[in-house]
Every structure is written in structure tokens, then in C-alpha cells.
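All protein chains but one are shown at their positions in the complex.
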Amino acid sequence: MDFNFSKSEEVIQKVAREFAEKEVAPLAEEIDREGRYPFETFDKMVKCGFTGIAVPVEYGGSGGDDITKIIVISEIAKKCGATAAILSIHAVFVQTVLKFGSEEQKQKYLPLVTSGGKKTAFALTEPNAGSDAATVKTTAVLEGDEYVLNGTKCFITGGNVADYVVVFASTDPSKGVKGLSAIIVPTSTPGFSVGKIENKMGIRASQTAEIIFDNCRVPKKNLVGKEGQGFKIAMIGLDGARIGVAAQALGLAEGALEESVSYMKERVQFGKPIAALQGLQWYIAEMATKIECARWMIYRAAYLKISGQPFTKEAAMAKLNASETASFVTNRALQIHGGYGYMKDYPLERMVRDAKITEIYEGTSEIHKVVISRAVLG
Amino acid sequence: MEIAKVNQGIDLKDYNDVWIIGELIDGKVHPVTIELIGEGKKLAEKINKKLNVVIVGHGVKGITERLLHFGVDKVLYIEHELLKDFNTEGYAITISDLIKERKPEIVLLGATSIGRDIGPRIAAKVGTGLTADCTKLEIDETDGKLLQTRPAFGGNLMATIICPNNRPQMSTVRPGVMAKAVHVDYAGGEIEVINPKISKDDLRVKLIDKIVSGKKRVNLIEAKVVVSGGRGLKEASGFRLIQELAEALGGEVGSSRAAVDAGWIESPHQVGQTGTTVRPDLYVACGISGAIQHQAGMHESKYIIAINKDKNAPIFEICDFGIVGDLYEIVPAMIEAINEKHFLEI
Partner (left out) sequence: MRIIVCLKQVPDTNEVRINQETGTLIRDGVPSIMNPDDKNALEAALRFKDEFGAELTAVSMGPPQAKDVLKEAMAMGADEGVLISDRAFGGSDTWATATIIAAAIEKIGNYDIVFCGRQAIDGDTAQVGPEIAEFLNIPQVTYVKNAKFEGDKLEVVRYTEYGEYVFEVATPVLLTAIKELNDPRYPTIKGINEAYGDKGEEKIRVFGIGDLVVDSTQIGLKGSPTNVYKSFVPVKNKVSEIIDGNNSKDKANTLVMKLSELNLI
């Protein structure tokens, strides 16, 4: 058993931390307030190879694996949950193409979306298909060499800025879940349009949009895997995504703890720094312990995934626990900051808002409990 | 090319006199030259030797004459039209040739961008050691050697350096640290014009343009008041507030290294070990913790004011007056109080 990072991982963590402090932190408040997508930060992340993590170098990727991904996403989330969310969701498209795409698709798309700087989205959710992905209404009908897509997807992170979207549509509505297929749609395709952009509570800079397909024609070769494999592809994609969201939650919690520690040493009440107050010391102990627990659950899930072992249950547990930890820790951190924590001058209230989504998206906590209990009860 | 060597068992007694390498900027004498003359004079008296100033240039005889009013024994004026503008090789070749010929015991340069450019090149040509950025020079009473003290590790440590077996003993000296020589009406000493052997081919770097920045030059060294901002400003726009306070106090804006590293302000404003040393009458440190490397550049200020949120910040150990609190509340209140005061006096 070895709980140590390799030398490269240590260096990656140092670089990601520096990147987060210098490039991400200065924008966090502004992009949250304005709900503005941080295009400039995305481009910088491309240059550092953050968008190509866990993609082989021969496809334009950066190499590395899920451990690398956790390191980078959590360091960025310490400073900005939205920027971390952008990176984490981008990885879902990338990993879907890597895992299920044909050689031709991999050679075509992976260089574009890793080192090429193109943006992506993962379009599964529909107004009537949230946790229940089987009720997808969007259709893709084969006409000659083309699929014709019709339907609406909602709550699509980055849907309005993406260059490519992997869309889950029904190629055979008679088969229900088994009729779902995954299709890559370039957003420049006629018939693709962006609908409502959501006004969200948190991760406001990672824009969430409704996307609409109106007789949107894409070549047949854009089908990922086979017809009818869509549900399986989506679920495996979400398994991987859970690790990313968990890393985002971990980073938010770690960031909130760091803010609290430095505030408690600086803030003087009753003639001494509030770090001397035992009540608050106990808060810190609880926060730190929960974070430690969350961290190792995530790394263990990633380890199972990398070593080719089943990891669905562990990824679900890691995500469930990390997101609840993020909410708990950011709330406590806000409390420690007192009135200041409630003000927008400090990052705590943003962190609380950003943490909440981790309990909801890429599978709610409740859905994760379903996944976990099924695995445990058999 | 023959490369010079050190430790060749030279006879130290062959080397005499203290030399100052003077510095001219746009036809004016750099203040550090006068400081070096003041310090050099003290050293020369201690070892009972003469004090000479070397001036390199073209058509600056008037300046060489003026230098005689500062108590120097001789001005060695290296005169050549190729030396009109500063040129590393032109200066280094002619100065090192003269050093090799005349054998001074001590050679001091200003630790300016010019002195620190040619100093090492001269030392390498002559075959001797060089101590950079000295803040204190003394003569060892036992054997007359030069003790060169300088900060290291960002000012965390002071090191006294010696150059025991090679001559001359060379140092660059930090501007603003030594006391200036006093101007006297009586012009003593003499001027010797040196015609160096130098040709166009020796100057491999050619000056093609000079851009004097349109912005007001930062003059921290001569400022009576310096108001500095640091990491505690949290963002670049905080320097607007620092600028306002500096204006109210009639001073210049300084900064810590952290603020420069963060890209909030340009490096000419940086005070500290890797920046400029200042000795104003009043130094106001806003949101600067006072890392030793910053202290190295400002601790000799006559009065130091510290404003910082962290009451344990080291800056409070070296300040005369300190305020623990949020600079974004205190500085505006100070500006208001100062302006009110000016108003009353009018």
C-alpha cells in the first residue's frame, strides 16, 4: 500500500496550485458575479494540458490518469468551483470519445478537444429526463448517410459555448433505454441552437444552457459505439464524471478550510485571535477530518478505475461523501467568518453556493444512494 | 584570447590607491559617484593612500573639473569618441587596461545597472574578485585589507567578504547607502586625460536607440517620503489608494516584491533587497508584512509607519508607529485627515 504521489504528480499539484492562485483566483469573484464564461482561463488550461488529462499523447492528450485529473480539478476548485466544473465536464466528453469512439473518431476529435482548445458538452438531461435517463425524448432518425436529430436538452453545462456536443438521442423509441444512442454533434451544424441560459445559484460562470435540435443533420459516422449503446455509454461516462465532481467538491472543501485557518489566525476578538477559541478549534478538527476522509475515498475510487477493477460503487460513495463534505465544510467555514462570511467581499458565500451543486449534478445524492445500496444489497 | 587568472601569487605591495569608477548619466554625475567618493576618501585615509576617480566618456571635461571640488586627489579621464555613450565592452576594456597598468588597491563602483554590468567584466579581465552590492566597507585594522559587507539570502544574513590574495579589491556599492562627499569651493587635485587604445571592432554591441519613458521616472532613492503597498492590497487597483496617500504626503510610490511578483505594479517601484534601497524621512508600509528582504531596503528610513491587518507581522517590530487594521479603512481616513490639515494651514 502506498499513499504517496509520484514525483510527477507532486509537481503537477504544485503547478496546478500556482495556476489556480495566479490565473483562476483573481477572476473567481467577477465571473461569478457576472455569470461570465471564463474563455481566457479555458485557453490557459488548454496550454497547460489540463484539458488533455488522461488522454494518450498520440491523440494530442497530456497523458496521466484519473489521479492527475483529481489533483488538477481539486486545486482549481479551491479557488473557483465554476472553473473546476468546466474542466470536469469537459473531461466527460473527452473520456467518452476515448473509451467508445472509433479509431477515426479518436483521431479526428481528440486532438481538437485536448490540445486544440475546442470546447465540449455532454447532453443527456431533458426536461422530463433527469435522474431517469430512460425517458429521453430527443430522437435521431437515420436518413441515408445522416442522422436527423430533433428534441431539446436542458441544464447542459457549457452547451452554449461548446464546439462539440455528445448527444444522447433515441434511434429506436420502441426499445426505450435500449434504443438510446450517443452521437457527436458539431454545434456549427444547421438546426442546432441554444435556448435559455439558466440563472443559477452557484458555479455561475460554467454556463448552463438549453440546447435545441431542429432537423439537425449529422453524418452517420458521428455515432459513438453502436446504436442502442447510448445508455451504457452515458452511465459509464457518469461513473467517470463522479470522480471529477467529487474532486471539485474536495477542492471546495479544502479551499474553505484554508480560508478559515488563515482567517482564524488573523481575526482578533476578545483580545486574541479567534483560533484560540476552543469551539472554533473543534469546528476545524471536524472539517479537516471530513476532508481527509473524502480525499482518500476519491483517490481509492480512481485507483480502482485506473487498475481496471469495478469502481461504480466506490465512485458513487466518493461522490456522495465528498459533495456532502463540501456543503458541510463550506457552511462551517462561512459560520467561522461570521458576518464577513455572509458578505460577497469574502469568497465563503460563493463557496457555499458552488458546493451545493455537487450534491445535485452528475447524479443527485439520492441517486447515488440507490447505486450504492444496489451494490451492497445485491 | 588570453583569459586572466586569479591566485597568481602577486605582490600585494605593488598595488596602491583607492579608485572610484564614476558614473555619468545624460551628462550628469550619478549621486552614487559622490557617495563613493565620500566612502572612498575614508578608506584611502585609513590606508594612507590616494583617492582617484575614473571618468569614462567624451566631451565631459567640465564634469571632471567639478569633481575636483569633492576632495579627490586625481581624476583619471578616459577620453574617446567611441565612449560617448555607455558601452559594456568599451568601458570594460579601457577601465581594465588602466587598472592593469596603474595597479590600484581598491576599486569601487556603484551597484547600478551600469556598475553591475561592467564590474564583473572588469574583474574577469583583470583577474580578481568582486563583491556585489555592498552596504558597508571597512578596513581591517590588523592587515589593512578591505572588509566588504553585503546582505545575502534576501537580507536574512549579512556576509563580510574579503579578497585576500588578489588585487585590486573590487566592490560594487549600493546607491543611497553611503554618505555623500561634501562639496568644497577649493578645487584640489589634478585631471589626467587618458587616451585609450580602443577600436570600433572592440565594441560588438551597438546602441541604436534610447527610449526615455514618457512616464514620470520613479525616483525612490531621493524621495523624502515613500508610501509602499504590498500583498495586503489584495489587488492591483489598491495602488490607486497608495498613490493618493503618496500625493497627499508629497512622496513616491513604492512596493514590496510580492506586489511586483503579482504583477500589480512595475519593478522600478520595488523596495528591498532585490529592489531599491531607500532612506526617506518617512516610510509608510501599507499591507506589507515586512519580510526581511523588504526590510533590507527600507529599515534605515528615519520614520517608519506600518499599517497591517496582522498584528504579528514583522513590520511592526521595526516601525516607529503602527496601526493594526484594514488599510482600506485607515488609508482613506489618513488622506482625509492630511487634506483637512492642509486646508486649515491655508
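Each chain carries a letter (A and B) given by its place in the written order, and its residues are counted from 1.
Rule of thumb we're sticking to: a contact is a pair of C-beta atoms (placed from the backbone, for glycine too) under 8 Å apart; a residue touches a chain by one contact, two chains touch by 3 or more.
All of these numbers come straight from a predicted model, not from anything done at the bench.
K.L.:
Consider the whole complex, including the chain that is not shown, and state which of B:33, B:94 or B:166 touches that chain.
P.N.:
Residue touching the absent chain, from the options given: B:166.
K.L.:
Which is it among B:36, B:51, B:132 or B:226 that touches the chain not included here?
P.N.:
B:132
K.L.:
Give the residue, chosen from B:119, B:189 or B:254, that touches the chain omitted from the document.
P.N.:
In the complete complex, the chain left out is touched by residue B:119.
K.L.:
Touching the missing chain, which residues of chain A?
P.N.:
That gives, for chain A, the contact residues 6-8, 11-12, 15, 18-19, 47-50, 52-53, 57, 61-64, 68, 72.
K.L.:
May I ask you to list the residues on chain B that touch the chain which is not drawn?
P.N.:
On the chain B side, contact with the omitted chain comes from 1, 3, 5-7, 25-26, 86, 88-89, 92, 112-114, 116-121, 123-125, 127-133, 147, 151-166, 204-213, 217, 225, 249, 257-258, 260-261, 266-268, 273-274, 281-282, 291-293, 295, 299, 303, 305-306, 311, 316-326, 329-331, 333-334, 336-338, 341.
By our rule, only the chains that are shown with their structure count from here on.
K.L.:
What's the distance between the Cα centroids of chain A and chain B, rounded to whole Å?
P.N.:
54
K.L.:
Show which residues of chain A lie in contact with chain B when the two form their complex.
P.N.:
Chain A residues touching chain B: 26, 266, 268.
K.L.:
Across the complex, what residues on chain B touch chain A?
P.N.:
235, 309-311, 324
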